[in-house]
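Reading through the structure tokens given below for one structure.
Here the complex is missing a single protein chain, while all its other protein chains stay put.
When the chains are written out, they are named A and B in that same order, and each has its own residue count from 1.
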Amino acid sequence: MGMNWLAHLAARAEVPVFLAEGEAAPAEYAHLLARMPALRMVDTPRAAAILLVVGTVPKALLPQLHRLHDQLPHPRATILWQSRNDLSGAKRIDSAEDIGTAIKTLHSDLLAGNVESEPDILPDAPPNEWRGVGPHGQGGKGMMGGTPYGRPMAMTAADLRDGLELDTYTADFGPFLPMFPPGLVLKLTLQGDVIQTVAVTHPPFETTEDRGWVLLDLLGLPALAQRKLRGDATGKGSFDRLARLTAARAAIPDGLGRTHDGSDVRARFDHLMSRRDSALNLHLHHTGLDDLLVGLEWHEAMLVLNSFDTASLRTICGNTPEPETDDDADGEDDKKEGGMDHGAHAGHM
Amino acid sequence: MTDIAFYTLSALAIWSGWRVFRVDSMIRATFALMVSFISVAGIALLMSADYIGVATVFMMAVEMMVMALFMVMFMMNPAGLNPMQMVHQYRFSIGAGIVAFIGLSVAVLATNLPHNPLPAGRDTMRDLGIELLGASMLIFETAGVTLLATMLGAVALSSRNGRFGNSEEGALPPGLHPGGTPAGRKVEKGGGHGGHGGHGGHGGHGGHGDHGMKESDKAGDKGDTDAGHMHHHAPAPDEDHQHTPKKEH
Partner (left out) sequence: MSFPVAFLIMLVFLLFGIALAAILDGVIYRRIAGRPGIPVLMPFYRAAAHLSRQRIETEAPDRLNWFLAIGGYIAVGAVGLAVVPLGPESAVIGIKTSVVLWGACEALVVVLVFLHGWSPNSPLALIGAYRYVAIGLPIMLLSMFVLIAAALPAQSLDLREIVISQEDIWNVIRQPLGLPLFLLLGLSLTLRGPFDYADSTDLAGGTAAEDSGAYRAGWQVARLTMLVGFSAVAATAFLGGYLGPVLPGPVWLALKTLVVMVLVIGLSHLLARMPVARMLGLIWKVLLPIAFVDLLLAGLVALA
């Protein structure tokens, strides 16, 4: 009875939806979804009730999609919107008009128990077996060591900013992270929040979606980002006034993410905010992601990634060289052992 | 009432102090220590030392936070993913522990502790202020100025425009005699650095410390072949990078 009462209240909330974008997504889908009052796009699958797959996720990224699916808390359900993917139990919708009501109905049904919550696709088990030794599982003889769950202890490496020794952490990020352009998977080595190496595992999908609203969101202005995404209901003048008031432009460091032709994130931000249709003519023949991202901290890196249109970003990804293989054997070991596991553990979306 | 509070806080202080050595994560150890200190701060409050008691909570929270951050950041295990043995050098630490315990117990038992309860409503904070800026001013100010000088020194050494020039251009200390080779320690090249994943047992703390020292020297050593540029596989630092991308074209 108590549960019914709670479910009744919960069903009146905006439905928290996590978006997983695939290839050939319906045009303007973000704009359409933002205009549906009963939905709320959330940043993390942990906060979502419905997984909405928009377009078709290519085969190479299906393992990540399955992992993403399993990260949603129960009760959960999946909707495929104009998608040729196949997920057991998922509901297919093709027309844009039906999507709002379909999600809303599905959410109420889930809460009322009329629809079963979708079970895990993957087995809920660690990617590697436990190989820790010792009273604390620390392994080895000293304070640490061993490879519990196939994960070697992180060790320090020189930092490229000031030569301080910090631990490195390598993992794949993407392809469904909300602050990444859809489809992009990067193998990043981080020290704290500073990016040390970049390699492209999967380039972003081809879309014509405007990422201007994402930049606003990344600058800590979700409400203004919504206003931009929802479009011209209130007129451009008031948006510009608000955008100026927030000092969003000044918050972007000068010269951040400068390409060879001299345009930086600020210039590209101006272009995205001005809503001119002409594409900014970028010359990116030599610019790779490593030029742009290495040495930046996470927030700056996200601003840089989202300041490009998808076509430019794909060119940049194409210019990014494969990372040099580490010469010492330890590095190899790290990659073999860690790679698998990190993929799983940080296949965080 | 006060007695109950005293015994509870004491028990908490001792228990969390013991946990520091029993847990398998640096973060838990650090914050267990914080809980221990905060319990002692509670006891100070019971002794009507309200300023010292509350200030201890404040200081310990900040201090332990900084400690945890630096330990985790500089030592190892950034995500705390792997468990760690937090105790090492058993024999030495057991010996040191016993000596310290006996020493402190003797000190406590042998001292003639004052027993003059404060009158209720006495403004201890005012007393403390008068003491710090009156009779004990020299000690207080000496400690203060020393700490300030240390802080300034630390900032000067760690800043980008360090003592020997811009650190990004491979700052080098001057030679001991005019035109001589730069002062400071030298490091043999190769081996050692890079991803050290995977192998078990680092031979305890000593081995690790060694390693750390060797690496930290690299900063000073940088540029002895071509001053002005970072060399070997370290790519250019971010600032350089944004203005003059390193690829040739």
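Everything that follows uses one rule, which is that a contact is a pair of C-beta atoms (placed from the backbone, for glycine too) under 8 Å apart; a residue touches a chain by one contact, two chains touch by 3 or more.
Note that the structure is a prediction, hence the values are computed from the model and not measured.
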item	value
Contact list for the unshown chain, restricted to visible chains	A, B
From A:23, A:43 or A:109, residue that would touch the chain that is not displayed	A:43
Selected from A:93, A:267 or A:302 as touching the chain missing from the view	A:302
Contact partner of the left-out chain, one of A:21, A:217 or A:264	A:217
For chain B, the residues touching the chain missing from this view	25, 27-28, 31, 34, 50-51, 54-55, 57-58, 61-62, 64-66, 68-69, 73, 78-81, 123, 125
Residue numbers in chain A that touch the chain omitted from display	3, 6-7, 9-10, 12-14, 16, 37, 43-44, 46-47, 49, 71, 73-75, 111, 126, 149, 169, 171, 177-179, 190, 192-193, 217-224, 226-227, 230, 233-234, 242, 245-248, 250-253, 256, 297-300, 302-303, 345-346, 348-349
